[in-house]
Structures are given as C-alpha cells and as structure tokens.
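Below is one structure, written out as structure tokens; the observations come after it.
One chain of protein is taken out of this complex; the other chains stay put.
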Amino acid sequence: MFVARSIAADHKDLIHDVSYDFHGRRMATCSSDQSVKVWDKTENGEWHCTASWKTHSGSVWRVTWAHPEFGQVLASCSFDRTAAVWEEIVGESNDKQRGLSHWIKRTTLVDSRTSVTDVKFAPKHMGLMLTTCSADGVVRIYEAPDVMNLSQWSLQHEISCKLSCSCISWNPSSSRAHPPMFAVGSDDNNVSCGGKVQIYEYNENTRKYSKAETLMTVTDAVHDIAFAPNLGRSFHVLAIATKDVRIFKLVPMRKESTSTGPTMFEVQIVAQFDNHNSQVWRVSWNITSTLLASSGDDGCVRLWKANYMDNWKCTGILKGDGSPLTGLSGQPTAMSTMMGSSVQTSQNAINGMSAGRYFFPPLEPPTVGTRYGHLLPPSSLIEHCEAEPVQPQPLALPHRLSSKTLLSLPEAEGQ
Amino acid sequence: MMEEVDVEPAVTNIPAANAGKHLGFAWGPGDILVYETLYKSAGAKGPCSSAIHEVRKDEDIYSPILRKLFNESHHIFVGLQTIREDLPSKNKKSQFVSISKNYRSVIRACMEELQQAAVSTKDSEVATQYGNQVSILLAIELIWNLCEVLFIDVAHAGVLLLQLLDWVRLHKADVDEKASEVLQSESPAEHRNYWDVVVSYVLQGRLEEARQMLIKQATLQPAARNMYKLMDSLLSKMPFYTPGGIQTLTEFEVKWRHWHDEVDRCLQDNSFASNQHLEFICKILVGDEDTLLAHKDLLGTWYHFLVTRLLFCHPTVKPTELHYYAQSCMTMFLDSRSVPEPLDNILLAAFEFDIHQVIKDCSIALNNWWFVAHLTDLLDHCHLLQSHNLHFGSNLREFLLLEYASGLFTHNSLWQLAVDYFDHCPEFGRVYLELQIERVPLDTEHKALKVLRICEKRQMSEQVRSICKIMAMRALRNNRLGSALSWSIRAKDAAFATLISERFLQDYCARGTFSDLDLIDNLGPAMLLSDRLTFLGKYREFHKLYGENRFREAAKLLLSLMTAKIAPRSFWMTLLTDALPLLEQKEVIFSADQTHELMFCLEELTSSLSNTGPGTDRTMQEEDIETTKVELLRLALARNLAMAIVKEGTVES
C-alpha cells in the first residue's frame, strides 16, 4: 500500500465524514465548519472541488450519496437537529465547464429534537428512501414517492429505540427471501441498559418495522455498524465498532409458514479484535466484503481479512507518521505521489492473506534476449468459416527464449 | 493442518498526526481515502489537518510492464479453461505442460523487459523498484518451473534428474557469461576464471562443454597429456539416461555403476594426483560431498547442490525419494547459523510434494496474487488439489482467483480482464462480478455499452436495468430527451419512459411542434412499453396522417385515442381542439356515430372539470379561453352532426 496522492480539503474545522459516490468518481466531505464540499475526479485522476457550501448551522456529522439511478443527490445530517437532501442542478449556465456545480437544498427534515447522528439511503430496490437516527433514540424513515420531485419527502416510519442512537446500517440484500432490515447502534454508555445493537425488520402484513433481535452481548457503547454485502448467502454478516471490533453472523431460523412475527436469528460471533486498544469508531466493508476496515483510539486504520479457512486476521495498518501537514493549502494535488512507506513493508498487504513481504536471496538476473514471436497463431487457427468454428486452444508460443545467453526451455529441445 | 506463518501486518505511514487523533477513512472502488479527525471531541481539540490521502492497495498493477503479464496470461488462462474434460489424460498432460511453459515464457519475457528498464532508467528509486520486481519474478519462475517438473509433467526416475538438471541450468546461467568472458580473452586457459568455468560445467553435468574447455588446457601442458586424455575419456563416457530409448532403467543403472567404479578406481590409484584441479573434478564425478560443499560459491544454492549430488550419486532418483535428499542437502548446505529463507522452504515443500504448503507459503511470501492464482488454477486442472471443503464453501482455487480478479477491478482499466476470471469461479464468481461491474464508471456511452454487453451476455438483468437507468437519468439531466427515451426503452423501464413521454408532450404543448421526430417516428414495437409512450407515438402518427391529408384515418385515430383511454385525460382538450379543423372541413369527415362519441368525450371532460371546482390556480383569462374553446367545439360538433346525418341519410336513400 502506498499514498498515491494527497488532497488539501481546505475545511476550516474537523472533517467528520468523507463519502465516495457509487462509481468512485465523486466524493463529498463534511466538517464541523458546517459545510459540505463536493469533489470531482478529472480525466487524469486528480480531485477538484466543484462545490462548497454551508449546509447546516452546526457540525455536519455525515454525508452520503443516493444511488445514481436517482440522479446526483446527497444527504447530510447535523448537530443542528436536522438532516437535509441536496440535489445538483443543471441550468443553462456554463458553470460546470468552469469547474463548478450547483447544489440546492430540496428538503430539510426537522422531525428530530436532538442532534441527527447518522443518515443513510435505503438499498435502491426499495425506492428512494432515507433513514436518519438521532440522539433522542428515534429512527425515521422518509420516502420520496416521486423521484423527479425531491422536495417532497414523507415520514413513513418512526421507530423508537429507547436508547440514544449513533449509527444505522441497512442490510443490502435484495433477495426476496429477506425482508427489508436495518440495524441500529446506540452509544449509551450505561452497560446495564442491555444490548446496544437492535435489528429491525419490515413486516409485510402490518407494514411496520418491528424489532427482530437485540444483540445482548454488545453492552458497551456502539459507534458504528455495517452490514456486509450478502453474496447470495442465506445469512447476514454484521460488523460492529464498540470497545473492540466484532463481526457477527445472523442466521435466520426457519420460520413457520403461519408465523407472522419477525424472523428469529441465531447470532454467532465470527471474530472479535481488541487491537485498537480502546474505543473503535468506524467500521466499513469493501465492495465484495472481503475486507473490513476499522478506525480506533490507537489512531490507526486496521484492515481485516478472512483467509480461505475463514480465519480473520489483521492484514494491514494505516498509521499517522506524526507529521501532520500544515502548509498544505490551495492546490489540491500539491503533494507528490509515493509518500508511503517503502515497498518492502507496505506493498500489497491490504490484499489480505499475506501480510509481509520477504526478500529473496539475490537470484541471478535474467539475461536479456530478444523477445519475439509473441503470438504466432498456428496456421490452423486462421481458417475459413466453412471449417469448424475456431476452437480456443492454447497457443504454442514458439521458443521465445532463444538468445544465446539463456538456455532455452526444454520444449525447444525435446519436442 | 497447515501452520499459519505468523507475520506482522504491514504498516503504511500516512502523513498525519498520530497522537491523540483519529484516522477516518472511506472505501473507494480502488483505494481508501484517509483523513485526520477526532471522533469524540472530549479530548484536547488541537488543530486538525484537513488533508485527505488517497491510499492505493496494490502497486504491481500500476506497473506498465507487469500489465503485459496480466494481459498475456489472461489469454492463456482462458485457453486453459476450455480444455475439454473428456480428453484422454495423456493428451491433456502434454497440453498442461505446454500451458505451463506458456505461462513461464510470459514471465520470462516480462522479466527481461523489467531488467532492461531497470538498467536503462536513471532514477535509482525506480531502478530499485524494477529490481525488486525482477527478483520476485525470478523466484516465481523458479518455483513454477520446479512445480512443472514435479507436479505437472510428473517426471519419473531417470527423466526426473534430466529435468532437474535443465531446471538448474536455466536458473544458474551465469556460467555462460563467465565462459564467454574466458573464451574471449587472449589466452583462455590462463584466465583466472578458467577453472571456475570448467568446474561449473561439470557441476551442471554439461560435460561436453567441460571437455571443450579442457582441451585448451591440455594443449598448453603437453607433459600432462595422458592425464587430460584420461579425464576426457571419463567425461565422455559418463552415461546419461535417454528417455524413450531402447535402454531400460536397469540397464542404464548397470552402465552408470560401471562408469562410477571406473572413476572411483582412477581416484584410488591417484591418476590425477599431480593436478589438483583434475583431482577435484574427479572427486566431483564420484560425488564426494566434501568436495561438492567446498564449491559452495560455484553452486550458489542448496538446490543446485542437491541436483549435482543426485547427478553423481543417485541418477535414477525416484520422485518419492526426493524429499529425503532435499532435506539433507539443505541442512548440509546451509550453515548452522543461517535460517532457511522463505524461498528455501517453498522449494523444499515442493520437493516434499506438499502442494498446499507451496501455494500457501507463496501467497504469504511472494505477495503476488497473479502467481498463486494462475499456478493453483493450473494444478487444479491437473486434479492435484483435493477439493478442500472450506469454511465458506469456496475452494482454494476459487479463493485465489477471486482475490486476483478483485484486485484487477481496483484498476481503472484492467477490470475487463477480471470478468473472465470471475466467470470461472463457480461458487462466488457471479455475485462478485455483479457487485463489481455495477461500480465501473460509465464515462461515455461507448463504455456503458461495453459494460452492458458483459452483463447481458451473463443475463444479469438487474445490472442491465440499473446501467440503462443511470444512463437515461444522465441523458435527461443533460436535456437529451431522445437519448433518455432510448435508454429507458432498453432498460424496459416503463415508469421512466412515461416520464419522458410526458416531457415530450409538455414540450409539444408549449411549442406546438415535436422535437426529436427522427426518434418518435421510429418507435416501432418499443412504443408498447408504456401507455404514455404509446400515446405519444400514436398522437404523432395522427399528426403525420393529418399532414398527408389522410383526414379520415386521422380522425379515426384521434377518436380512438380518447375512447380507448390511451390519451391521458389532461390531454383530451388538446385532442378535441385538434379535431376542430377536421370538423370544419367542407367534406364530412367524422361520421354521425363518431361525432356522437366526440360529444360524449367533451361532456365527460367538461363535467369532470367542473367537478374539480372553480379554477384552482387558473387565472380568469385562462378560464375564459377554456370556455370559449368548449363553446366553439360544441358548435362545430353540432354542425358536423347535422351534416353527417344529412349525408348519411342521402347515401342510404
């Protein structure tokens, strides 16, 4: 792993969240300076800030993108007790060509009476739905019935969780076997309040969300929570950031056909790591859920991976080198590439199973011969259509190594 | 079963503060964004850098030279997957060996190019990077070659040694360089490396070349002529097993034993006592371990020592005996102080035929998914990996291929290669591909079409729908209604097609003309996707008929749009207004029945309008226009009805 480039975000206060859009070509940042910035990747991979505006009257905790099927839409939530939906508008102005875009507020969701701590869009197969959770312990689900008119959002569900909420995560599974489901975490410090992670499931009959499960073993404050992509499995995988990193498996138990209650789950703990020493603040999966990243009080981001035996291990650490950049401003790509640690220790480790790079005793360097005959298709491959369709067959590469200094491969002699 | 080699996770330094601060992060498709933050502002709130760092995973895939390896081997991989299962195993084996050689040939080519680049670059950092990559590729090729000999080609006693010799010769080619240096000098026999070259040749069993070299020395020392002649004869007589020849292995063994005894006799009777070099060579020929070990510098590695020892002591070694010799040679060769390197362990595991250990150690030590994925896949095709029932149902081959292919997907451009790898992972390949392919940025329609083709070929209907929808949405945002409609037709997205049709109709109402006629006139069967789209198409057809003065057909179509409820109610007034000029033609166009139906439509419309109450947000002026329109229509309808009745009555009578 290596730092490919650094971007001067130029926020005037702490950055609280950075979020990639679905395709990874745009990102949004939010900060205690009450603003959100949108960044676009140029053709040559550099990031340019194309919009920056004041969004709230308090710290902006989280910013998140809607699926591009719904256009260019952002949601943010703040200490100011509101969440907001923003849409990029296109007009006849030439601003985008000057590297600027316009975002307008489509709605402000003012139902919460306390700080809105997390905001997430529901999986796209459910339509355009937005979920918020707040310190007053309420999860709210809003829906935009007309995707072309984002100024109208209706509050569909209001679910009281009794405990101050810090984070929510939707189960991304679009399988019909799985009703819509989300998990909510609480950062209540009181251990005696019981389980801090609750799972809610949608019931077709009552058209309401009801609690399906509480993870009773998680009694400390929970700061973040993340369902893994389902991969077509019958069970669900959930990562939790609490005083350590935990990975749970939720296996739905067979439901009697007459039962109308929520699904019962068998909860299994898959892994638990306390390498962050103290509190863990964020957990998040990569696209295929082969890697989990977590951030904690040790100031590190740790990467976790299961090997093919399903043993979870830490495979990489991102760590501040103690040299915060101060002089960085203005130019977004002011810093040169390759600032990471040396190849020996960093390369590739993020990929998982392997973790270190050994160095080999110096082997002989290859002697350079002429390289030719890359792909001489055997004449049998060039044939008329009247003949059988061309069978893909391995190409015999004729003696590529015929220089005098390199001994030829055995095939050159024997066959 | 297998020991986990416990290694510390690699640390990557981020230019950020490390004490009292947190590192926030966000996953991207190919990288992670990392930034300094503070999750609970309980602690001291020092100034925070607002820099965001883009951290990339795999450096290798950004190397332009290694990209060639990925692209070329993709082709071989796909070819291997299509080898038919029902081929006779003998034919298959030769195919597998040839595929293995193709892979190695690609590695070699890549290695040469890297080496050249390392030499020619002026940037020392880049040179080091290339140098590292070369050393890794060298190790990979060395291991691969040994696996090919032992596992894929499955060489038997006799042939095994010959192949191991080839292996050592290929990877210890510095003797050739030295030899040419010696031969090009003024007096080769007096060159300081002369004897090194002769001995190296002997150690590699290249006796013909050793004899050629010795002749040069012999001509310089006429006095020792007989001694050189004896050595030459010993070297020339050393038997080598010829595979496929008439000689049986036992016959060869007898012959070899005979020769060995002869060499031994020469040693015993001190035939070479007066020439230290020849004496040495003679001792090598009888396989004297101490002498061999005295040439560690020329052997270089324990596995060279192993092969040389086998050559002169156990030329008919069986595959099953290899591990014993390998272990002892490694112990003898390495000092008691030095610990075996990972490469030594990997090779040893190969000699022990422990394939899983080889793969496992390689994936840890080499840090290169390309190698383990391709080698494992090949070995799996050779049926060498028992299917391990792994925890999450995948097997080792699939696990490694998924890792490799996922790595390719993190690259801006190499993702296309990964598709074929996912295709050949029966368990999770498809779902991985589904998750990854929809994240590919759709910069141009051209690229979107390529991504769509991949999805359509695999019947990934949800991804197809989603991509078309994203493209339709983008076209709509850019005010390209025609493109937006085309994309939603392709996505079979009725709701969106309706929405765009509305926009077309709105535009028509506003401007009085249709835009994008080339598209609307050519909807064909696609028109049936949504009611509104059908209406749009049919309504345009009405205009065409009208323009061609085919009034009767036009009138019929217009009426049917209302009576068959194809037209939205909001559009009826427009349609009725369109009927006005037809009603006012001199000729009767609407029949009496049709006129009745038109009147009925008008009444239905006006009654529903009055039901909604007096103009909600309409101005008085608009209200007036509307009333006038309705009155005009009523008048025209009545007149037409009268004319139609008269006309129809006339014809009948």
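Letters A and B mark the chains as written, and numbering starts fresh at 1 in each.
Here, a contact is a pair of C-beta atoms (placed from the backbone, for glycine too) under 8 Å apart; a residue touches a chain by one contact, two chains touch by 3 or more.
Keep in mind that, in the parts below, contacts and distances are computed from a predicted model.
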Per UniProt record, missing subunit out of "LSM2-LSM8 complex subunit LSM8", "Mitochondrial import inner membrane translocase subunit Tim21", "Nucleoporin Nup43" or "LSM complex subunit LSM3" is "Nucleoporin Nup43"
Residue in contact with the excluded chain [from B:K92, B:H356, B:R480 or B:R634]: B:R480
For the chain that's not shown, point to the residue among B:S98, B:Q416 or B:T606 touching it. B:Q416
Note that subunit A touches the chain not displayed via residues 43-45, 90-97, 370, 372-377, 379, 381-386, 389-393, 395, 402
In the full complex, subunit B touches the hidden chain through residues 64-65, 67-68, 71-72, 74-75, 78-79, 412-413, 416-417, 420, 443-447, 449-450, 453, 457, 478-483, 486, 489, 515-519, 522-526
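In this text, only the chains that are shown with their structure count from here on.
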Taking each chain's centre as the mean of its CA atoms, how far is subunit A from subunit B in angstrom? 22
So in the complex, the part of subunit A that touches subunit B is made up of which residues? 1-20, 22-25, 27, 29, 31, 45, 47, 68-72, 90, 124, 148, 174, 223, 229, 231-232, 279, 281-282, 284-288, 290, 293, 295-297, 299-303, 306-311, 313-326, 328, 335, 339-341, 343, 345-369, 371, 374, 391-397, 400-401, 404-407, 409-411
